[in-house]
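What you see is the complex with one protein chain gone and the rest in place.
The first chain written gets the first letter, and so on, giving A, B and C; residue counts start at 1 in each chain.
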Amino acid sequence: MSVATMFQAGLPYLVLTSGILVVMIGVAIKRTHAVAAVLTIITLLVTILSHILAYGALNDGVVEITSLFKVDGIAYLFNVLFLLAALVVAFLGSEFLNQRIRFKEEFYLLLLCATLGSIVLPASVHFASLILGLEIIGISLYAMIAYPEKARPPLEASLKYLVLSGVGSTALLFGMAMIYAGSGSLEFAASLPADGSIEGQYLYLIGNAFFWSGIAFKLSLVPFHIWTPDVYHGAPSIVTGFLATVSKGAVFAVVFRYAIEGNVLDSGSVQLALTLIACASMVIGNLLALLQTNLKRILAYSSIAHMGYLLIALLLVESNSAFGYETVVLYLIAYFLMTLAAFGVVSVLSTHQEHELNTIDSVSGLFWRQPIAGVVLIVAAISLAGIPLTIGFVAKFYLFLAGIDGGMWFLIGALVVGSAIGIYYYLRIVFTVIKKAPDDSEAFTGLPWTGLGILTFLGVCMLVLGIYPRFLINLIHNVVQIAGF
Amino acid sequence: MHLLWAIPALPLAGFLILFLTEGRLPKPVVSSIGAGSVGLAALLTGYIGWQFVSSDTTEFVSSSWTWMIVGDLDVSFRLWLDELSLVMVGVITGVGFLIHWYATGYMSDEEGYSRFFCYMNLFVFAMLMLVMGDNLLLLFLGWEGVGLCSYLLIGFFHKIPEFGYAARKAFVVTRVGDTFLIIALFLLFHQVSSLNIQDGLLFARENMSEGSTINTIICLLLLGGAVGKSAQVPLQTWLPDAMAGPTPVSALIHAATMVTAGVYLIARMQDFFLLSPTAMLCVAVVGLVTLLIASFTALVQSDIKRVLAYSTMSQIGYMFFALGVGAWSAGLFHLMTHAFFKALLFLASGSVILAMHHEQNMFKMGGLWKKLPVPFIGMLVGSAALVALPLTSGFFSKDAILLKAWKNDSDFSTLFWTVAVIAAFLTSLYTVRMMALTFFGKPQSEMHELKKESLWHPSRIRTVVPFALLAVLSIAGGWLGFEFTGRLFDDKGVHAELHFDPIALLTLGIPFAGVVVGYFLFASDLLDRRILIKNRMSELVSKFWGSGWGFDKAYDTMIVNPFRFIAQTRLNRNDVVDLFFKLIKFLASLFHHILSMFQTGHIRWYAFTMLGGLLLVLLTVVWI
Amino acid sequence: MTTAINIPLEHVFFLALILFLIGAFGVLIRRNIIFMLLSLELMMNACGLAFVAAGARWAEPDGQIMFMFILALAAAEVAVALGLVVQLARRFETLDIDRAEELNG
Partner (left out) sequence: MSLLWLIPLLLVAGVVAWLSERVRTTLPNWISLITFIVATLWVTVVWFSGPDTNGLYANWVQDWIPRFGIDFRFEVDGLSLMLIGLTTFLGVVAVVSSWTETKTRHGFFQFNILWVMAGVVGVFSAFDLFLFFFFWEVMLIPMYFLIAIWGHEDKEYASMKFFLFTQISGLLMLVAIVALVWFNASSSGSLTFNYFELVNADLDSTTAKLLMLGFFIAFITKLPSVPVHTWLPDAHTQAPTAGSVILAGILLKTGAYGIIRFVITLFPDVSQDFCVWGMSLGVVSILYGGYLAYSQTDFKRLVAYSSIAHMGFILVGVYSFNKLGTQGAIITMIAHGFSTAALFMMAGSLQERLHSREMSKMGGLWVRAPRMGAVTMFFVIASVGMPGLGNFIGEFLVLIGAFQKSIVLTVFATIGIVVAAVYGLSLMQRSFQGVPNPNVPKMRDFAFREMSVMVLLMIALVWVGIYPQSLLRMSDTFVSMLEFVS
């Protein structure tokens, strides 16, 4: 593997890193919101474009950059997804910063760093790069969550996230250490115990228990879900959007890698543990959201459930990894669109409020007060509920296919029950949005056109990809094929 | 080829016109359409009847479009006319026309004049379909159609809730009978795999053995249907209440035509019944029981129309009895004559009631014969026919039945005959009573001066004509039908060749006896009527009889009230089944609340749960 | 190269586990945010120790490299954390973490 190809394949990472430096210097030279914002957006765009160039390097599908990274089309697909999400966050964030924040520029740095961390993960095949990426995301997120000065909720959220994810990370690290002790290598591919000794087995199992617990925390899966609503609630909704989508997506991408490369699921007990976690997340997550009246908390709980759904795809790995990958990618795309749209609506609507809207009542009659936002929120809710006409349905369809393909009837049962409960509260959102607006409610006027534009874009994507997903499906299929699964 | 189809088409056309114009037409037009359509139908019937009799064909058929063809089931709108249906059609159109004619006068003051004739025409149409259909489904169409019209017309004065109730009662009770009928249809189709009547009869003649169970079941089901429509025990309770309808309705539907549909049905399906002695026996018994019960009840009624209603029941009982003992022709003959004189009686009573300003209680009448000569004569003639005084139409038919009953060679023939004769005696009793209370004795309430609206004012003279015609028929109808009905069945017709043996004399004598006794009981002052009425025994008896032998009460307590209770009390207004789903909802929210209790917001508790989770995962992975 | 003193892996891991648990209990029982962060550090170092031990087992540098990662990581985390602590002191006028429980349900 020539150095040239490595550089070409690693281009996106280099571009983004240098972009961060540029922005940093720019901010250091002169604090100008506009400049920072523009630089950030340019950086992100260039990074996205750089993938085209980089893709040329993957002539035989996969390029290994040292033992840390293994770049392939799927990794790039994830990267682009994360970068686009970051782009959306940057756009919406600029509005949010304009309104309520004194020192705006650092936000972009943090955003870019977090993004860098997130695009590191999909390609990493090594515990070191894993922990590196995870922590880059984490640390920048602590700051982003606590970004608004004065208000107390963001701070509380940030502290909770910091301490708890600290505990999570330690569990993760401890697990890695034990796995390493068992296998003698930090690469995913070689993580199985070198010697078949009982001791090695135990190290491996206990290590995985710790490892997956840490991961489950990052993905906020039951029983490690409990922090999620508070953090989502406290953080500014645009940051929540990022946290809910990019950080989770990145973690999922890397553990999926780990599951495939390290054949973790060959060990029945790990599989069992994951199955139980998945079922619990689907059911409990939805139950928690059932009568919740705080919009952001509803979305938090529902994200727990959705991560549970995604585990079905993860568990498919050992029987049909290719389709598992397709499912994960497609589901994440769907999930990104829906979640960003939902949180986007909240943050756009909060533009002129001094406190962020978060109760469900604050969007009552939205369909009549602010049609665009209303429609987008409806579409997002319907999509989250997995009802046709939206990409959410295609995603759910994939899950069913995956589940039946793997013969995981138990999980399918849980999936059905979970979605059944889910429909109720998503529909409550829809009903609130379309019902007659309370008379004292003021119309949302003068909302930023960028925000509305982005929302419309997301809505259209959800619908178009929901009605005619053909090209997306084929794209993912081909990429996975080329990547050699 | 011939205009058979036009017979039902005419009243249908009348119905449609009246229905679509929503009563915007002036009354004369309405009456000419309403009565005229039936009149034309009657004339046409006469013409076709003459054609038919003079031709040597056994039936006229007129096909129109296919109704439905599904698998074996193939029914179409095909009209079928043979002697049997010809008699019925004659009665329906003929008597029907006269009653329509009369009604043009009788109803002229009521609101909804057009609506009335609309329903009446529809009824005639439906009745014609009933008797002319060549397949059982078409028959059933008519069957339900007449039921509907009877419902509509009983409840014609829809402002009065009791009438509405009576109407619904009539509909539902007959519906019960109809269910038997339609199940019979299913069974027939199951056997014959065709609903065509002639196919059915053929099948019965060829493939069914004497007294085969399946055949008996079919017959009993058919009987069930007939019982419902013809107000026989045990489904007779609706008929007395049905008197709520305007009197012409009672005359046409609840005396002359619809209630005899059951008789027609059994006669039509003769070949099935012939093969099933059991069924025949049942028919006879049903007839007799009704006959007795109705006669006794009629004996103590105070409402003149109810008396007539019960007498109708009993007369139809005669017809059933006749069919049951195999006196087919006699039964049909009686059907015809009964149509004449009962219609006459009703119309007459109607005139009385109208003149008395809708007073129906006979005890409030009395001594009317001077004031209302024409109704009186009509009543007189009708009653004569009813009690079967010689040479009236009723005499011939009833005599024929009794003789057949005597000559019928079943084990019960004597018993049957005796009961029938007793019933005949009772008939004369209550008839005399009715006449006495209504027309003789001293006026119980002072009779208002006849006002302009009264029927007997010269301006209403048109109502007298149908009246007179009916009177003539009830006298002469005997000879009219005598020969003709003989041709209906091969049971040697109704020829009463042996009119001089003791039995014949007895049957001849009974009515007179009845009249005489009745006279002493109710008309003359020779013996004190109070003896009868005052003692408790007779009070109880009369109470029991008066309530129609307590059938209504029994049904109310057994069926109606329980159903009402479970339905109308809030017991299950909203659906026990829903509780299950409510339970699910409750459980879900319960779990939601329980789980939410964990979300305390205390970071240390959160950390604790996480470590707990870690422990759980460890246990799962390592020890399972 | 000098031959390392041969301590059985289990012992070291046992020690690491104990450290880990001590740290965990610290997080659980201490109200004061500063001490919480301290306990967190303790847990991190437990992981570090485990890595080093594992590295020693296979006579590889990877373990120690990971340990350095962890150190850097912990430093970064603490840097942010202390900033937040200052804010906590400002906005809640306390260091008692239990007072920050406005977000719940």
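Following the convention adopted for this analysis, contacts are C-beta pairs under 8 Å (C-beta built on N, C-alpha and C of every residue); 3 or more make two chains touch, one makes a residue touch a chain.
What you are looking at is a predicted structure, and each value in this text was computed from that prediction instead of being measured.
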| item | value |
| --- | --- |
| Chain not shown, its touching partners among those shown | A, B |
| Omitted-chain contact residue, chosen from A:Ile423, A:Val464 or A:Ile482 | A:Ile423 |
| Listed residues B:Val70, B:Met537 or B:Met597, member touching the removed chain | B:Val70 |
| Contact residue for the chain not shown (choose from B:Ile99, B:Leu137 or B:Met258) | B:Leu137 |
| Residue, one of B:His158, B:Arg205 or B:Lys553, that touches the chain absent here | B:His158 |
| Missing-chain contacts mapped onto subunit A | 382, 385, 387-389, 393, 396-397, 400-401, 404-405, 412, 416, 419-420, 423-424, 427-428, 430-431, 434-435, 468-470, 473-474, 477 |
| Residue ranges of subunit B at the interface with the undisplayed chain | 22, 65-71, 73, 77, 137, 140-141, 143-145, 148, 151-152, 155, 158-161, 164-165, 167-168, 171-172, 175-176, 178-179, 182-183, 185-187, 189-190, 563, 566-568, 571-575, 577-578, 580-581 |
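As a working rule, only the chains that are shown with their structure count from here on.
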| item | value |
| --- | --- |
| Overall pattern in which the protein chains touch one another (line/ring/star/complete/other) | complete |
| A-B against A-C, pair bridged by the larger set of C-beta contacts | A-C |
| Centre distance in Å when subunit B and subunit C are each reduced to the mean of their C-alpha atoms | 97 |
| Distance between chain centroids, defined by C-alpha means - subunit A, subunit B (Å) | 79 |
| For subunit C, residues contacting two or more additional chains | 24, 27, 97, 100-105 |
| Subunit B: positions in contact with at least two other chains | 596, 599, 601, 603, 607, 611 |
| List of subunit C residues in touch with subunit B within their complex | 24, 27-29, 31, 97-98, 100-105 |
| Partner subunit B, residues of subunit A touching it in the complex | 159-160, 163-164, 167-168, 171, 202, 205-206, 208-210, 212-213, 216-217, 222-224, 226-227, 229-230, 269-270, 272-273, 276-277, 284, 287-288, 290-292, 421, 424 |
| Subunit A to subunit C touching residues, read off their complex | 127-128, 131-132, 135, 138-139, 142-143, 146, 150-153, 155-160, 162-163, 166-167, 169-170, 173-174, 176-178, 180-181, 184, 186, 229-230, 233-234, 292, 294, 297 |
